[in-house]
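One structure coming up, written as structure tokens, with questions to follow.
Shown here is a partial selection of chains from the complex, left in place.
By written order: A and B. Residues from 1 in each chain.
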Amino acid sequence: MWLRNCWYVIAWDHEIPEVNEAQLFTRKVLNEPILVYRTSTGEMVAMADKCCHRHAPLSAGKREGDKVRCGYHGLLFDATGQCAEVPGMDKPPAKACVKKYPLRVKNKWVFVWMGDVEKADEAMLPDNFSCDHPDWVNVPGYMHYDTPYLLIADNLLDFSHLSYVHAHTLGGSVAIALAKPKVEVIDSDGQRGVKVSRFIPDVPAPPYYTRFRDFDSNLDRWFIYDFLFPSTLLMNSGGRPVGSAPDDDSRAVVNHSCQTLTPETETSTHYFFQQSHRAILKDESVRHNMYNTLLEAFNEDRDIISAQYKNLATDALETMMPLHFDTALVRFRKMLKEAVEAEQ
Amino acid sequence: MWLRNCWYVIAWDHEIPEVNEAQLFTRKVLNEPILVYRTSTGEMVAMADKCCHRHAPLSAGKREGDKVRCGYHGLLFDATGQCAEVPGMDKPPAKACVKKYPLRVKNKWVFVWMGDVEKADEAMLPDNFSCDHPDWVNVPGYMHYDTPYLLIADNLLDFSHLSYVHAHTLGGSVAIALAKPKVEVIDSDGQRGVKVSRFIPDVPAPPYYTRFRDFDSNLDRWFIYDFLFPSTLLMNSGGRPVGSAPDDDSRAVVNHSCQTLTPETETSTHYFFQQSHRAILKDESVRHNMYNTLLEAFNEDRDIISAQYKNLATDALETMMPLHFDTALVRFRKMLKEAVEAEQ
């Protein structure tokens, strides 16, 4: 169940070798191996990592200027995916080419468009501003999951799990699970998905907040995020001392997080993420500290989701029991299913 | 081909953590993950290791008194498998529960009933007395097989293999294979299966017998066992010097063995076993020595059965050639097949 007419993140931009490096970058998206490299103009291009001749991966070949030569029989492809040379032929057949994917780089995320090329639409790129913004500080993250991406989307669509999975990291209070989130549909400006808003009044600061400041009172915490097709979370979250004015962030912790899931295969997933904090001095000093907390928490997620998937492997998803927790994920899954069906 | 209305051993009782230990025990039986723990009354309970909500394993959660809380979204289940709390709901839905399995502990074997709960019948528990008896000494054993359980049952139903597979451990003489066993059907008192009796007169003592005593003559050996549904062997075996009266055990070696197979999946099996000897002084000193011999022999079995299974994987069972060896196993397989079909 993959939506095709949408942008998927294939890499952080720092993962793609510089134009003068010999190494070729390849990653599988929706089960398609894709080659990404930079041309001499600095532009990045993406094409099928599979020679049209005998299907050897082009990434096993080598760069020749802005072109790539297959390492098996020497076919040469230009940056549009068109075959420019077949050794021993005067002129390559016109149809000799590999699929080219529309590619955009936005705030350090490298996106590829997996559907109809003529439908590629920049308005559908998510607003992942905090990935690359002078006011925000983060460490870019990547994890690989051996589970289908929708199980991870489920996890991100229901933060009640913070109270249990992340009791000692991001959570810190059962109150998160007890708070009832507001779930709204998003369907405008090229963006589709759900908005989830969860407020948790008067709870102790979670352990990792104390790295930013000391608190002498409980906090009001909030998590407000868009979860957009195909599977991208854009979140404003934080906490301020109980009694603060809603617009007074002088003693608050405020984070912005961008996270996105890209199916690698039916049963495995790429997970790109970052959680940013404000670029003030004390925060900067805890940049890697924060990243490690996030990584610890995301490993907790991966453990429970992998265990869940193992249990599911011998059972049907249909036998699950939807509960109040599941409002957002049920709605998102339904919308996505309809979008996929409309597309087919 | 699994019989469901019967008891399967899921563990030795020492494998289940004490009530004050945090660890939760889980094992798969007939492809179903099952959680086993002790309540404060000392009773042991078994339930599906799969939360009814999103199917996370409860064993990844934690104990709260006699209840277990799921580690994903915090559902709490009592010892009957009923959901006692859904965080954020006033009252859990009545149908929120996990399957509970009837459980009995008998002579250190922990049994679960995999069929209709109302048919669970203690009379069908096997008489595994020597697993826990003051007159008998043993070390409890467990092995894991990556083969279907019936191939191991076949092995246990035909001891002619002792002459070849265990020539240097339990066997010691080709005469075992040459002896013709008597095979009788058992179908009474809740027990079904076959009784196999094999007498081997006038053979040298097998190497491991000499750990109990010295012999200055050949022995008459015997193996008499019940092999009961679903797959449990209860065996009296031994040897006495040629010429001894049939009831004179003063210079004999007498063992009692309990072994049982529990399918984990279609292609893997749990094997619980012990072979006991009489609790007299010299025997006690060889307890672990005996266990190691048994383990060595059971590894020989696992090697040949795994090799057999590898060969079978590319071929049909139907092309096997039944020989006189196979009387017991053919009869047992037929009875079991009929029982499974009657059940369905």
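One rule holds in what follows: a contact is a pair of C-beta atoms (placed from the backbone, for glycine too) under 8 Å apart; a residue touches a chain by one contact, two chains touch by 3 or more.
Since we're looking at a predicted model, the values are computed, not measured.
**Student:** Taking the 2 displayed chains as part of a homomeric complex, how many copies does that complex include in this file?
**Tutor:** Per the structure file, the complete homomer consists of 3 copies.
Note that only the chains that are shown with their structure count from here on.
**Student:** Which integer distance in Å separates the CA centroid of chain A from that of chain B?
**Tutor:** 48
**Student:** Per the contact definition, I'd like the list of chain B residues that touch chain A in the complex.
**Tutor:** 31-33, 49-50, 52-57, 60-61, 69-74, 86-89, 93, 95-96
**Student:** For the complex, give me every residue of chain A touching chain B.
**Tutor:** Chain A reaches chain B through residues 154, 158, 160-161, 163-165, 174, 177-180, 303-304, 307-308, 310-312, 314-315, 319-321, 323-325.
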